[in-house]
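Everything on this sheet refers to the single structure shown next.
Here the complex is missing one protein chain, while the rest keep their positions.
Which chain is which? They are A and B, in the order written, and residues in each are numbered from 1.
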Amino acid sequence: MATLELVDLAKRFSKKVWGVRKMDLDVNEKEFIVLLGPSGCGKTTTMRMVAGLEEVTRGTIHLDGKDITDIPPRDRGISMVFQNYAIWPHMTVFDNIAFSLKLKKMPKAEIRQRVQETADMVKIGELLKRLPGQLSGGQQQRVALARALAVKPKLFLMDEPLSNLDAKLRVVMRTELKAIHQQTEATSIFVTHDQSEAMSMADRIVIMKDGEIIQIGTPDDVYFRSANMFVAGFIGTPPTNFFNIRCSVDGEEISLKHSNFKLVLPLKDFSELDAYNGKELVVGVRPEDIAVDSSDKALFTNKVLVVEPQGSHQVVALKLNDAIVKTIVSADQSVKPGDSIGFNFNLKRLHFFNMETENRIKTASEI
Amino acid sequence: MNSALQRQLRRSAKRTSLYIVLVGILFIIIFPIFFLFSFSFMSDYETYSEWPKPLVPSFKADFKIDKDTEGYHLYIFNKSENDFMPFGPLFFSNSEKDVSNLRKFIKLQANSKITDQKIEEYLRIVDKESKVEFSVRKDLLANYILFFQVINGAARAVLNSLMVAGATVVIALTIGGMGGYAFARYFFKGKNLLKLSVLFVRMFPAVSLAIPMVIILARMGLYDRPLGLSLVYSVGQISMSIWITASVFMSIPISLEEAAMIFGTTRVGAFWHVTLPLALPGLAACAMYSFIGSWNEVIAAVVLTQFNPTFPVVVYKALVGSQGQINLITAGSVAQAVPAIIFTLIIRKYIIQMWGGVKV
Partner (left out) sequence: MRITKPQLSLSRDNRKKMVPYLLIAPVIIYYTIFWLFPVLNAIVESFRDVDGIWTLGNYIYIFKDPVFYTALFDTAFLVIFSVTIEFVLAFGLALLINTKFKGSSIFLFLAMIPMALPAVAVGAMWSSGLATRGWLNSFLMHAGIIDDASKILFLAGGEMSRLWLIIIIDAWTVIPFVMIILLAGLQGIGADVREAGYIFGGTKFQVLRKITIPMLKPTITTAMILRIISAIQIWLIIVMLFGFNRLPTLLEQIVLNYDELGAASFERIGLALSVIVAIIVSATAILYLKVSGSFEKKKEQEVE
């Protein structure tokens, strides 16, 4: 198992177009890293540079301390699962999986054993004689996976491998991939634009935007301590609600004024906000941190716009001024569109952001 | 960084060698075509009296006239000799200055136009100063004009070719287009067999088909008529049209037609209002492809025409029968090639798209 180091990595496609502007990343042994970001953020380009499919414009890539920046893909000790599987249609499943082993001149018996092992691991042991054209999308995906696993790579790359599967199969494969990772302990990089996929699988998530890293952290880090408004808005469904607020410090208290409500917080827990006295800032509140409060202590009362039942819970949307605010309400609560309901924030889970830089303002109250 | 520098060096070395190879290939492709064009602008004198032949046509011809006891002598500047050379056997004494004859000679041999007055003016200078040197602008298109004047029926042949190609386009696009639509939208028995018809029709030599076709066309009263020839060309062009139009129609999602049908038109209406307008560029490309095919075709035309040859036949007969000089023939060839080249370049995207869908 291996470590991976990306130092000052950059890729420029043409004079004006950068694929990746600057990328510094250390991946630890056995770690499962997810590169997450909207399309065009450079996550796939980064992976392709690590794979050796894309030439590097600047920077270095070290695998297990060895500089692999300029060596061809086949000598890097990596393997990869492609978005469209890229399994070879003219070869049987067996030949697909055995391809690299044959090129390595592994003895035939050993190849047969290794192929069977990996095929069994991804549950396609019965399909070895078939051609890819005769398989379903899910089975093809498993062939691609088996092919990548059979190599026993130092580093395992996955480029949006689940994006072509239907929703249900995707969730199943997530679990299986995680189990396989725990079994093989291969250092893995997984590219996706699906934040729930990232959250459920990653040891650490690397959030990218416009060719740069925005935040690196565990799923908890990026969820509860989002580095900026982009991350807070990108991670979590429904996304974080943002409120523009004017801050004023009044003795031991801070009051945050919004057009629809006024929050009063103790200064000792939020002393970092002292600097914003008299200024505007943004407070972010996740949907599950907005709770129904039918008492008179409710922060604000508003009409319900839409209710989206999800089974385990329901998402309630309100229209606050011009902005849509979404909250998560437990399933047993009866809420109907048009109802006037009081809400309150979970004050321990407030996120503050600088209005200009959109960066997080750290507070002592953070968990 | 050292490795970054190395990488850059390696990359630029790779790119340089790539472009050297590319330039080499382009040279091989362009080089002969360049000479085809170049020759078509040369005068008889340039093509036949200079050796080695010039690589590019000149834009003017330089002349010298001098005078001795016999009379006036005309010289032309020869680039390969780098000197004035006697031009024509023609010198005349003081008494009989046949100026118009000289003008015609210069025009025919050097593709240069000069007026009688100018010649007389120059002759006066010779009288005064014993010699004169002057240059005359060359008429670059002279060969093209001459080709149509000298070669019998060349202009008529162009018209024939246009009619043949036009009729072929109409026949091939109508019949082939219907077939192509069937290929793109329906499953039917014999589909694969029909798809291979392009190959089948080529297996029997086209020339040999021409022999029985003469009889068939004669019976229909179409022998040696443009329409008759286009009926023969259409055999090959229909199968090409099926391939091209099938790929064109396939690229238009059937859901668009279905949407039109849901919003109130019939299947035929959906075709007319939705599919056809979207397919129009592709169909135009298909039309151009058929046009080029029959415009360029010479083999069947040689057999199937008698008094109404098409343009390629005229050029072919001029070449094989040595009716014309090479600069005239190249002019005829270029005149024939230019429309074909332009059309091919316009539809190049569709040509690739078409072949993408073709598999045996």
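Keep this in mind: contacts are C-beta pairs under 8 Å (C-beta built on N, C-alpha and C of every residue); 3 or more make two chains touch, one makes a residue touch a chain.
All values reported here derive from a predicted model rather than from experimental measurement.
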{"item": "Per the touch definition above, residue among A:60, A:100, A:116 or A:248 touching the missing chain", "value": "A:100"}
{"item": "Of B:20, B:211, B:262 or B:280, the one touching the omitted chain in the full complex", "value": "B:211"}
{"item": "Sole residue of B:168, B:275, B:290 or B:333 that reaches the chain not shown, by the stated touch rule", "value": "B:333"}
{"item": "Touch criterion as defined above, residue of A:84, A:113, A:346 or A:359 at the omitted chain", "value": "A:84"}
{"item": "Where the unshown chain meets subunit B, residue by residue", "value": "15, 18, 21-22, 25-26, 28-30, 32-33, 35-36, 38-39, 51-55, 174-176, 178-179, 181-182, 185-188, 194, 197, 199, 201-213, 215-216, 231-232, 234-235, 238, 242, 292, 295-296, 298-299, 302-303, 312, 315-316, 319-320, 326, 329-330, 332-334, 336-337, 340-341, 343-345, 348, 351-356, 358-360"}
{"item": "Residues belonging to subunit A that touch the chain removed from view", "value": "51-53, 72-74, 78-80, 82-84, 86-90, 99-100, 103-104, 134, 147, 151"}
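In the analysis below, only the chains that are shown with their structure count from here on.
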{"item": "Subunit A and subunit B: spacing of chain centres that average the CA atoms, whole Å", "value": "60"}
{"item": "Subunit A-touching residues of subunit B, taken from the complex the two chains share", "value": "1, 3-4, 6-7, 11"}
{"item": "Footprint of subunit B on subunit A - complex, ascending", "value": "55-56, 58, 60, 67, 69-70"}
